[in-house]
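Only one protein chain is missing; all other protein chains are in place.
Take a look at chain A:
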Amino acid sequence: MSFPWAKEYTPANGFTKWVDEKLPLPRFVYNAVGAGYPVPRNLNYMWNFGVLAGFCLVLQIVTGVVLAMHYAANAQVAFGTVEHIMRDVNWGWMLRYMHANGASFFFLVLYLHIFRGFFYSSYKAPREMIWLLGVVIFLLAMATAFMGYVLPWGQMSFWGAKVITGLFSAIPFVGEPIQIWLLGGFAPDNAALNRFFSLHFLLPFVILGVVILHVWALHIPGSSNPTGVEVKSESDTVPFHPYYTAKDGFGLGVFLIIYCVVVFFLPNMLGHPDNYIEANPLSTPAHIVPEWYFYPFYAILRAFTFDFILEAKLWGVLAMFSSILLWFLLPWLDRSPVRSGHYRPLFRTFFIILLVDMAVLFYCGGAPAEEPYVMISQIATAYYFLHFLVILPIVSSIEKPKPLPYSITEAVLGSDKKAVLGENTQPAT
């Protein structure tokens, strides 16, 4: 795809011409993230997080591959090899802190990217496939992060693995055999650790594959933008390079500064002290908590405390998985033809309530499973489901949106002369 005014790649010399004829890889890159990709000119900084997420993925793969050279996935020695990395491997401490905190920052970036999608309704036609693939990436990232957290074989690794694989035992009749099959035993041990390591190494490359599809799907309709008005003419766009490479470069710098402050000065801030205690199946930690990026979903899991027809645990598991799977339905739940939350006053109010709600769930997920946190998380969980499945469809059909600008150019410059003169206004094909 592209807009008719997209710049075309022209090989600069004989060599690149030769390459272009045999394998047009430079042309591909030029059209994907170079001057050949016209992008709306009005993207704000919320549009930086896609590139940052890609950067985080590469960072995790690079540091992870090197860490895997020094790590041994064996329950007898895993904890010790992590300490070996921290003490004896050259720059091992830095690689490990970069990788452990890299996961946290990856999720931070993913969440901001997803919330951008919520507010600007990036999931709406014609971009449903980008959204669906994005949810797949998020689910894969969650699985990868969970298995990665098990690898150091500390107390939280072990008990986290036990609790999460224990969720499968909630499935009626076949739950327990499934759990034993998944773990390769009755409790997490060497078999579980080995397969988690294998999958933890594999899944990032699966994510990379889905990211390629995600970006491919993006290039068919082109990027969305803060007005939600589709691109109409050349004056609505700028080439990705140099405009957005420059903007993303600055965003990357800011991101790296915050990331490095944590890596070098507060490397254990986001971790749990119990994971510096070697796994001990005979001693249960006082509070078993996942990593911070799972808190909201952990709160939903624990909110179901009452056996209503089904066991409470099964309700919790169903609700936790549904809370993410329902994102797949968003393109069909939100029918409003207006994309951007800026022009949807009622939607905007509920979006802010959703943010507060998720912050509450986040807080409750990290708190001990006692009152009043459980009661608060129950209210917040109810709102979470009502928001997406009930409120959003109703809002989208009763709301009266504000008038939209004629074009991106008008939104940026205050007027679009071409609109008045009727020049060059053919829609994008």
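The definition used in the following text is that a residue touches a chain if its C-beta (ideal position, glycine included) is under 8 Å from a C-beta of that chain, and two chains touch if they have at least 3 such contacts; residues count from 1.
Note that in this section contacts and distances are computed from a predicted model.
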| item | value |
| --- | --- |
| UniProt protein name of the chain not shown, from "Cytochrome c1", "ATP synthase gamma chain", "Oligopeptide ABC transporter permease OppB" or "NADH-quinone oxidoreductase subunit I" | "Cytochrome c1" |
| Selected from A:138, A:315, A:347 or A:362 as touching the chain missing from the view | A:315 |
| Touch with the omitted chain, as defined above, among A:80, A:185 or A:281 | A:80 |
| Footprint left on chain A by the chain that the document does not show | 41, 80, 83, 86-87, 93-94, 97, 238, 242-243, 246-247, 249-250, 252-254, 256-257, 260-261, 263-265, 267-268, 273-274, 276-278, 286, 303-306, 308, 312, 315, 318-319, 322, 326, 329, 332-333, 335, 370-372, 374-375, 378-379, 381-383, 385-386, 388-390, 393, 412-414 |
